[in-house]
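Below: one structure in structure tokens.
With one protein chain removed, the remaining protein chains of the complex are shown where they sit.
A and B label the chains in the order they appear, each numbered from 1.
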Amino acid sequence: MKKIYTRPKSLKTAAFHYCPGCGHSVVHRLTTEVIDEMDLQERAIGIPPPGCSVFAYNYFDVDMAESAHGRGAAVATGLKRAFPEGIVFTYQGDGDLAAIGTAETIHAANRGENITAIFINNAVYGMTGGQMAPTTIADQKTTTTPYGRDVKIEGYPLRISEMLALTRGAVYIERVAVNSPANIRKAKKAIHKAFQVQLDKLGFALVEVLSPCPTNWKMTPLESWQWVDNIMAKEFPLGVIKDVTEK
Amino acid sequence: MKGYIEIDRERCKGCEICIFFCPNKDIALSDELNAGGYLPAHFKNSDCSGCGVCALVCPEVAIEVYRG
Partner (left out) sequence: MAKVLMDGNSAIGEAAIRAGVRCYFGYPITPQNELTEYMAANLSRREDCSFVQAESEVSAINMVYGASLAGVRAMTSSSSPGISLKQEGISYLAACELPAVIVNMSRGGPGLGSIAAAQSDYFQATRGGGHGDYRTIVLAPASVQELADLTQKAFDLADKYRTPVIILGDGMLGQMKEPVEFRRERPAVIPVRSDALRGAKGRPSRIVKTFTSNPATLEEINWSLFRRYQVIKQKETMSETFMVDDARLIVVAFGSAARIARGAVKSARESGLKVGLFRPVTLWPFPEEEIKRLAKKTRHFLVFEMNMGQMLDDVKLALEGKGEIEFYGRTGGVIPTPSEVFRVISRYYYQSGLKKAK
């Protein structure tokens, strides 16, 4: 028999500190598979956020630098401008990219910065214990919306990817999920394409990943993977949001 | 049988996702705790096709798949 699946080379062997069923673990694996397949391990430079994935550098075997909360797009801009040969990617959560980092994200996209943004949307602030995120669903209970998100007070879930698609510098934006074999395969293709856009120097590329957070959603891993389909994907539809790369 | 998998029982966190998605129901939860305090997944080795879906979904990269 032939071994048909093994750990990606650019994924370090340390055991993940993420919770059972967490989407980060899957996305780390997919991203390092893509880095291997595209032979980018020696060129990639990653900017993880504060958040559960602050320790991403313990897993990605590429150059990595921590960023202040929300500033990943600005750090990546400076890095890519100073060293255009690098393949610069940010790995950001929903608060990081769409709350505190909204300005940096929109303007990096608007300028068409040639970077790849991997945006992990789990509808909650994970590391800090489960507070509301911009992408928290209406009526969803979090630690700062204990009675459920009231859209009249807290606003509606923010569809940042659709907003970013309006900037002319963003050339490829797709929303995927990592909660089923079919979705995971599509997610990997999207991540692959987002790096290809950078290699082809076409502009700003972003993949939004709907990611299960069993602990803060107070569900079992399996229940959380199903909640992504049943609830999250209804608010945040999966699919290509923008793709002008063929022009 | 066309396939075979190896589950690293110490990496496994017992999320049961592989169990749910295995088309041949060839994985079950073990009844012995691992060092992390989880009940890890256990390969029953009765009807594996080597499809690789378990490794595709496994968050912990705890599964290696053989086919042939």
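Definition applied: a contact is a pair of C-beta atoms (placed from the backbone, for glycine too) under 8 Å apart; a residue touches a chain by one contact, two chains touch by 3 or more.
Source: prediction; values computed, not measured.
> Which of the visible chains would the unseen chain be in contact with across the whole complex?
It touches the following shown chains in the full complex: A.
> Considering the whole complex, which of A:A15, A:V54, A:A138 or A:A233 touches the chain not shown?
A:V54
> Touching the left-out chain: which of A:C19, A:I45, A:L97 or A:V207?
Answering carefully, the residue with contact to the hidden chain is A:I45.
> Hey, which of A:R7, A:R29, A:R71 or A:R159 is the one touching the hidden chain?
A:R71
> Across the whole complex, list the residues on chain A that are touched by the chain not included here.
Chain A touches the missing chain through residues 41-45, 47, 50, 54, 57, 60-68, 71, 74-83, 85-87, 103-104, 106-107, 111.
The definition used in the following text is that only the chains that are shown with their structure count from here on.
> Whole-Å distance, chain A centre to chain B centre, using C-alpha means?
Whole-Å distance between the two chain centres: 26.
> What residues of chain B sit close enough to touch chain A in their complex?
3-4, 10-11, 13-17, 20-21, 38, 50, 52-53, 55-57, 59-61, 63-68
> In their shared complex, at which residues does chain A touch chain B?
On the chain A side, the touching residues are 1-8, 11, 15-16, 18-23, 25-26, 29, 180-181, 184-185, 214, 220-222, 225.
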